[in-house]
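Some chains have been omitted; the remaining ones sit where they do in the full complex.
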Amino acid sequence: MRVATQDFFVEKNNYASDGGFEPAIAASGEEAVTLLKGGLTKYRALVTDINLRGTMGGWEVAKVAREIDPEFPIIYMTGASADQYASHGVPNSILLTKPFAPAQLVTAVSQLLNSGTPTT
Amino acid sequence: MRVATQDFFVEKNNYASDGGFEPAIAASGEEAVTLLKGGLTKYRALVTDINLRGTMGGWEVAKVAREIDPEFPIIYMTGASADQYASHGVPNSILLTKPFAPAQLVTAVSQLLNSGTPTT
Amino acid sequence: MRVATQDFFVEKNNYASDGGFEPAIAASGEEAVTLLKGGLTKYRALVTDINLRGTMGGWEVAKVAREIDPEFPIIYMTGASADQYASHGVPNSILLTKPFAPAQLVTAVSQLLNSGTPTT
């Protein structure tokens, strides 16, 4: 499931609260889009699975978010659809391939939210 | 216009031959896709405009190339559609905003064709 | 407040001890500079707010640190002054915009302390 969150979107398991992030959850891609269109500035990032309930998948939800805010942080999570990232993903995004450790999600969200020019 | 090239796709003006690249030209997005599907290994990169003759635009041609080869170098050129890059572009690509100097295209193609981990 | 730390400088709340870092605290920009000049090798990074007690602000404390050691890791934290980063920040640094999660600070310090050439 995808989630609209005060800080980011998380999947079913609450990985990201480890890092101090505050998730909000949406039950489908369509619901996530409704939340995003309702006010993107309440949210800090989108973390989305690819295969979602309903007809809208994760690749599309991310595009909607980016049409609203071209700089919105996007993190994809998938097991089966990773090979589609190179053709369906958006620039300046991160892909987590399942299974992944909670720390990977925390690091990914942090990288996208931090600004600057580190050389590592 | 988009081009299928021995080395890369170039727009109408032959910028990239400056750098020693050897372009081949397609007259429309559909023709570019035909060339790509005919044998991607003959080509080294895709350089495409966004607004193309025919019904297929540059964002779609790039996705077709990436479905064939997820690592195919992609460079977009546009004036009016640059704001769509964040939602319609693919990861690990470069966008050149018109007007741009020939050197920018040469550098972009070189960056995508070179391998390694430079810190600049 | 800025802090001179065994491992890094942290703000009032002890975020970074989560990651195993050991902070030391300075009460003003001037005090931080005194600590830095007293022996930069005791410290691993500077984490600084922009608005500080006293007359010296965070942008200046960072410059002093870099004059002593050009490679000293610098992380800025700010809410109101983020728009000044592009003109007042130093290269190879990270900016955290408040509010931010503890994980963002831990990731930022780690990125700057780690060496190498990861492509993510």
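So that you can tell them apart, the chains are marked A, B and C in the order they are listed, and the count of residues begins at 1 in each.
Heads up, the rule we're going with is that a residue touches a chain if its C-beta (ideal position, glycine included) is under 8 Å from a C-beta of that chain, and two chains touch if they have at least 3 such contacts.
As the structure is a computational prediction, the values presented were derived from the model and not from experiment.
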{"item": "Total copies in the full complex, given that 3 are placed here", "value": "6"}
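Definition applied: only the chains that are shown with their structure count from here on.
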{"item": "Between chain B and chain C, centroid-to-centroid distance (C-alpha), Å", "value": "41"}
{"item": "In chain C, residues with contacts to at least two other chains", "value": "117-118"}
{"item": "Touching residues (chain side chain B, partner chain C) in the complex", "value": "117-119"}
{"item": "Of chain A, residues touching chain B in the complex", "value": "63-64, 66-67, 70-71, 83, 85-93, 119"}
{"item": "List of chain A residues in touch with chain C within their complex", "value": "7, 18-21, 94, 106-107, 109-111, 113-120"}
